[in-house]
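Only one protein chain is missing from this complex, and each of the others stays in its spot.
Every chain is named by a letter (A, B and C) in the order it is written, and numbering of its residues begins at 1.
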Amino acid sequence: MLKISLSRLEELFAAIAEKQTLYIPSDRADGAAEFTKWEPGKALTQKLNTLRSAKDFFFPQTENIVDFKMEGKNIQVIDQRSEHEDFVIFGVRPCDARSFTILDKVFLSEPVDSFYKNRRDHGTVVTMACSRPAETCFCGTFGIDATEPEGDAACWSDGEDLFIKANNDKGQAFIDSISSLLEEGDTAKLDQVKAKTKEILSRLPLANLSTAAFGGDTLNEHFNSEKWAELSESCLGCGTCTFVCPTCQCYDIKDFNTGNGIKRFRCWDSCMYSDFTKMAHGNPRTSQLERFRQRFMHKLVYFPANNNGEFGCVGCGRCLSKCPISMNIVKVMKALEVK
Amino acid sequence: MQVNENKEFQPLIVAFCCNWCSYAGADLSGTNRLNYPTNVKIIRVPCSCRVNPMFILRAFQRGADGVILCGCHPGDCHYTSGNYFTRRRMTLLFSMLDFLGIERDRTRVEWVSAAEGAKFAATMNEFTEAVRKLGPNRRLEDLRCRKQ
Amino acid sequence: MQRIGVFVCHCGTNIAATVDVKAVAEALGHEPGVVISQDYQYMCSESGQNLVKDAIKEHDLGGVVICSCSPRMHENTFRKAAASAGLNPYLVEIANIREQCSWIHKDIATATEKAIILGKAAIAKVHLNTPLTSMESPVVKRALVIGGGIAGIQTALDIAEAGFDVDIVEKQPTIGGKMAQIDKTFPTLDCAACILTPKMVEASQNEHITIHSFSEVEDVKGFVGNFTVKIRKKARYVDETKCTGCGLCTEKCPMKKVPNEFNMGLDNRSAVYIPFAQAVPKVATIDPNYCMMLKNGKCGVCSKVCSVGAIDYKQQDRIIEEKYGAIVVATGFNPIKLDKYDEFAYNQCPDVVTSLELERLMNAAGPNGGTLLRPSDKTHPHTIVFVQCVGSRCDDSKGKPYCSKICCMYTAKHAMLIREKYPDTEVYVFYIDVRTPGKNFDEFYRRAVEQYNVHYIKGMVGKVTPKSDGKIGVQASDLLSNEQLHIDADMVVLAVAIEPDKTARPLATMLTTQMDTNDFFTEAHPKLRPVESATAGIFLSGACQGPKDIPETVAQGSAAAAKAIGLLCKNSITCNPCTAHSNELMCNGCSSCEKVCPYGAITYIDKEFRMPDRTTAIRRVASVNPAVCQGCGACTVACPSGAMDLSGFSNSQIMAEVDAICK
Partner (left out) sequence: MQEAMIKRAKELLADGSVKRVIGWKRGEFAYDITPAVFESAEELDKDFVFDDFTSANVSKYLVKESKKEGKVLVFLKPCDTYSLNQLTKEHRVDRDNIYVIGIPGGPKLDIEKIKAKGITGILSVKNDNYTLKIDTLYGEETMPFSEAILDKCASCKSKKHVTYDELIGEDGDVLDSDRFDMVEKLENMTAQERYDFWREQLSKCIRCNACRNVCPACTCEKCVFDNPNSGVENKAASDSFEENMFHIIRAFHVAGRCTDCGECSRVCPQNIPLHLLNRKFIKDINSLYGEYQAGADTTSRAPLTDYTADDCEASIVHERGAE
């Protein structure tokens, strides 16, 4: 497999950044990792994952869609779509890599979301295999192998070298663009690392979490479960879980009156919010129980029902560590699977 | 905010004036033909205590460079105590804006009675100059509202 | 989208000279919603108004913007015009392009630009205006007068004269107030009691007047035309309805060592007492602090001697509740305490007295039967020093910053009376200024100086020192001759500053009326509304509003009565429709708004609601009484959820104006 010494990462990043914008996970001042634009001197984080997911690159939190300019009584419509520049996201973890597959199912199926597609077409996802999973990780539940990441191209580290491999044409093009820095390397040590990682993955506290009790055909069973009341009773109705989630894809479209015109934009929305999907008659889900249930039913039942059994969760564990009251999909699954 | 032909920065000043004292004071400075800059645009409110911090932030968002609140002198409020509440609210709000690094001189509270036409004009002249010196409001503006 | 008409006034050349009114009308005509925009020479003229009225009808306008002079000038004119054309008057907005534009700017281009912006702001606001309707609120035809001094008596008599029921609440056992304690009145030197007591009797006999003596206001709720007042009738341990005022109990009472407050503590009374001979009501009162029966159950003499069985040792305070349409405050004044004035030796020397004490010392019903004697040794004083401005016109924290107004005149009166009655007495008056504005006042003062040879000395007394020989050393400076004076006086009389009664402050809180820093009630306008408080339906009478002499007090008492009568005459009152209102679905019931409301217009009710989650719940929500709300808007900012909003100046209206200005 092609490789480059970890000591030459800076060189590698510089070479990528020369051709297109490069984003890498790095540590910010408060210690948390986040994807930022690479510039000389910026180092890859040692953390397992970024605080926020990588979905922002394709589905940003707010996005201007169209402008209406008003002059007196005349209105002019200005389309805000423009061709996105090429970019590379380096160091995406296997769980987040899978999240793009899930988002694709939503945004790239008909009618295609042109804003999303524009970004997706111009972005190259370079993933990084895990070697030190955390207790909150449960990607295995959703069939993700943290040692064999998806993405356009995938990377591994054996502690000395970074190995890289293309998963598709786009990934190959990316590798070709930096091939002068790469050399063929021996993967013996890497295989050991992978084996060790697999062993740890098997010992994770959530290693045995299963989706067996869920899926598209379990709607009636779960929708009417009495457990929702207890599960949702302490939910604050905030949007933390939604906004750190790599797969949550709901948005709202709103108009902002600038005084000189209207900016129509879309922004993330959360099904946990009281005004989610508000319509002329009001909100279809009027209690927090219903809103809470919606979120988990969507991920565990409705989404697989509409997407050939694919679940709307990748087991990244962000909601496990970020929910202010520590309620999360794992607790929901464990409660619901008990008959 | 706008820049005129001689490229001098023309700050936009929003002045909230209570109906009973300061708005009347502004009228008086008009009656007495006391000049102050056109930069100042007055919004009439029943009492200075009607001014919600949201209105002030709104003005900055939309492009105001300075916001001034004028009310009756303490003790003279038409509604007895309105301006006392204004004073506490605005002291804390301005202190918070300062804490966030927003220039202090962009906000002000001034007590102007119905008889103080001269004070009104002088205050507006002085405040406009102070804000002009600061330059355009960049720290608390909404870029979407900036005039093209 | 509203159909809005814009009318730009030239105001002759007042506006048109500096603002291109045609350009303003043209520019505003392009604003969304504007269907007609025109200019006219004088919009406020008959024909200008007709222009507006015709346009309202012709174009079916839903909103009108007048770009003209200040709304303080002609807002009502245009509102009435709109109303007469069938448009709700509150759908009219004024853009002030005269006082706040044409008159202060010189450059036509910039002034025109600003006028357009002001017009746009008014248009933005009028888009969000809603029709408002004034409410009517009924008036209870009964007045309450708090305080039974000459101010309160005069007010009550005048209101009763007009045929309305009126209650007087007096905290003392008798009405009469300070005037009852005064010996003679300036500048006529007639006897105070002789002119006051007939009025007291008149009040007690008037069928429209109810006197609640020995009573205090406990609680005030409600609003103009409809106050509900709780009055505490303090236990006097004597049944008012039975007592004939024969005075036998006061004679037989064995406890006779009670300082007599009517005589300023200069003599004693019994534990059961009638304050003075002409007291109204003439009913005995038992002082529980001294009555042996009430203190330790041993005595009961009064009960035994009372032939009508009026004594009731078990009497309790009673609370009565009454509704009133108007309230007149007449809580009066008191001389200040002299604890902080050691230099005048008031607390050390009994012969240093206040002017009010002197009134009692000289009064025929006073401790000495009208003969002026020194309190210490009951001898005739031969040298008397009067000190003016004790605690008045002080710039330190000890005294009061204001002039107590009446001291110059009563001191001249005292000096004159003493010189008249005891020509062998030398009288010195130390003053800062002698203030004698008033009918026959200066003449009166000059008589004291010229005819009675009172020694008026401009200067302040520095120190008063009681001496071992009974004399009082007065050390003073004569500012005119610039020399230090040492006078051995027999008596020193202090013209003590007056201050509002201590009960006024809590009362002001109950009434939600305003006070100044000296605790005098603040009038609604210092020039034009001197007897009204800023709170509708609360009127001010007498010295509670500021120092006053008797004629002024009586005049103000009658003026307050006239204002109260004016209110009581109405069957209902029209309220300002620009009032606050609470969106009950958003209200948290947190009470923040109630705390900042100066009028007590907000109350809370528990109400059943269907909640967003389809359950029902009883929630505490704010409710604004539109008859009481004056529309200041303090509550709207105190409310964190934004449930409270103000009609006519709503959040969205003001923000629309901001947006239009900043556009």
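One rule holds for everything that comes next: contacts are C-beta pairs under 8 Å (C-beta built on N, C-alpha and C of every residue); 3 or more make two chains touch, one makes a residue touch a chain.
Quick caveat, the model's predicted, so the values are computed rather than measured.
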For the chain that does not appear here, which of the shown chains does it touch in the whole complex?
A, B, C
Based on the whole complex, identify which of B:R104, B:K133 or B:K147 touches the chain you can't see.
B:R104
Hey, which of A:L219, A:C238 or A:A305 is the one touching the hidden chain?
A:C238
The listed residue (A:K19, A:K73, A:R132 or A:K227) that touches the chain absent from the view is A:R132
Residue of C:C587, C:V628, C:L646 or C:C662 in touch with the missing chain, whole complex considered
C:C587
Where chain A meets the left-out chain, the residues are 29-32, 46, 48, 51-52, 61-62, 132-136, 200, 203-206, 230, 233-234, 236-240, 242-244, 252, 254, 256, 263, 265, 267-270, 273-275, 320-322, 324-328, 330-331, 334
Residues in chain C touching the chain absent from view:
517, 585-592, 595-596, 604, 617, 619-620, 638, 640-643, 651-652, 655
Counting contacts across the full complex, list the positions on chain B that touch the omitted chain.
53-54, 57-58, 60-61, 74-75, 81, 84-85, 87-105, 107-109, 139-144
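Note that in this section only the chains that are shown with their structure count from here on.
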The chain pair joined by the most C-beta contacts is B-C
Roughly how many whole angstrom separate the Cα centroids of chain A and chain C?
69
CA centre of chain A versus CA centre of chain B: separation in Å?
46
Roughly how many whole angstrom separate the Cα centroids of chain B and chain C?
34
Residue numbers in chain C touching 2 or more other chains?
659, 662-663
Touching at least 2 other chains, the residues of chain B are 62-63, 145
Residues on chain A engaged by chain C in the complex (per definition of touch):
70, 72-73, 257, 259-260, 274, 282-283, 286-288
Give every residue of chain B touching chain A within the complex, in rising order.
62-63, 142, 144-145, 147-148
Going by the contact rule set out above, which residues of chain C touch chain B in the complex?
70-73, 96, 98-101, 103-107, 110-111, 113-114, 117-118, 121, 512-514, 516-517, 522, 534-535, 578, 596, 598, 630-634, 636-638, 646, 648-649, 651, 654-655, 657-659, 661-663
